[in-house]
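Entry: chain A
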Amino acid sequence: MNADPVFLAVAAAMVAGALGTALCKNVLHAALSLVLCFFATAILYLLLHAEFNALAQTMVYVGGILVFMVFAILMTSRLGEKDLESGAGRRAAALLVSGAFLFAVVQAVSGAEELLSLRKAANEGFASFGDVGRLLLSPAEGGQLVAFELATALLLAALVGVVAVARRPAPKSDPEEEERR
Partner candidate 1 sequence: MSSPLLLSAIWVVPLLAAFATLFLKRDDHLAVKLVHAVCHGGNLLLAISLLVSFLAETEGALPASGTVTQLHFAMDRIWIPALNIHYNVGVDGLSMLMILLTAMIIFAGVFASWGIRDRAREFFILLDLLVAGVYGTFMSFDLFALFLFYEVAVLPMYLLIGVWGTGRKEYSAMKLTLMLVAGSALLMGGILALYFGSHLQTFDLNVLSQYPFPRSFQRLFFPILFFGFGVLSAIFPFHTWSPDGHASAPTAVSMLHAGVLMKLGGYGILRVAMYVLPEGATEWFPWLILPIAVNVAYGPFVALRQRDLKYITAYSSVSHLGLVLLGLAVCTFTGIKGSAMQMISHGLLTGLFFALIGMIYGRTHTRNVDEMGGLMKRMPFLGVSFVLAGFAGLGLPGLSGFVAESTIFLGAFENPSAVVRGCTVVAILSIVTTAVYILRAANRMLHGPLPERFGTLTDAVWNERLAVIVLLIGLFGMGLFPGWIADALDGSVAPLFNNLVRAVVP
Partner candidate 2 sequence: MTLPSILPDVALLALAALLLLAGLAGNEKSERLAFPAAIGGTALLFLLSLLVQPSPEKFLGCWSVTPAGLHFRQLFLFATLLVEAFARSYFRRGGDGKGPLERGSEFLATLHLVLLGAFAVVSVDNLLALFVGLELATIPLYCLVAWRAGDRRGGEAAVKYVVMGAGASCFDLFSFSYLYGLAGSLDFGAVATRVASIQDGSGSSGLLRVAVAALFAGVGFKLTIFPFQMWAPDVYEGAPTPVTLLLSVVSKSAAVAFLLVLMHGPLAPALAKTQELVLLLSALTMTVGNLGAIHQRHLRRFMAYSSVAQAGFILAALVGPADRATGAALFYLFVYAATNTLAFAVFAVAGEERGETFECLRGLSRRSPALAGILAVCMFSLAGIPPVAGFVGKFFLFSSAASAGHYLFVVFAALNGTLSLYYYLHVLREAYIVPEEEGKENGALRVDPLQKVLLGCLLLAVVLLGLLPQLSDFLSR
């Protein structure tokens, strides 16, 4: 495949970010390297002419999810706490499994080349805002309005659940007393 320099650079950035997330002992470093990876992905989406995705990726993933991930990290880990180191055996097993997965998928993908050529490549602006919007909200045959409604219900449920779970318990039953039960 003709090595396109821009694609290779983006791919390298993504892989570096991913490896950083998986391997850094300090969770904060891991979070930051994940941010790098997500930015690289957004650029890849641009390369693939999926502007809407790139936008969603940067705003929701990086802006939203990663921000409160970092908050969670800061809230739960006390400074100077030593980082957790996992045993060699577990790492070896993880490597074996993930390697097997990679082999399986690569073997599948390589075989799939001729299958994919059956259809034409999409034109540039396929995932433009207009198309995605029409697809999203049209109640007609092809539309995905149902999915949109379900998503709203899902976010609502998550919201209610999070509040119910993470609210500080009422003062009357403090944890120590619960300890004794």
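Regarding selection, all candidates are chains of the complex that A comes from, given by their letters.
Simple rule for what comes next: a residue touches a chain if its C-beta (ideal position, glycine included) is under 8 Å from a C-beta of that chain, and two chains touch if they have at least 3 such contacts; residues count from 1.
Everything numeric in this text was worked out from a predicted model, so none of it was measured.
Chain contacts in this complex place chain A in touch with candidate 2, from the set 1 or 2. Those residues of chain A that touch candidate 2 in the shared complex are 104-105, 107-112, 114-116, 119, 138-147, 149-151, 153-154, 156-158, 160-166, 169-170, 173, 175, 178, 181.
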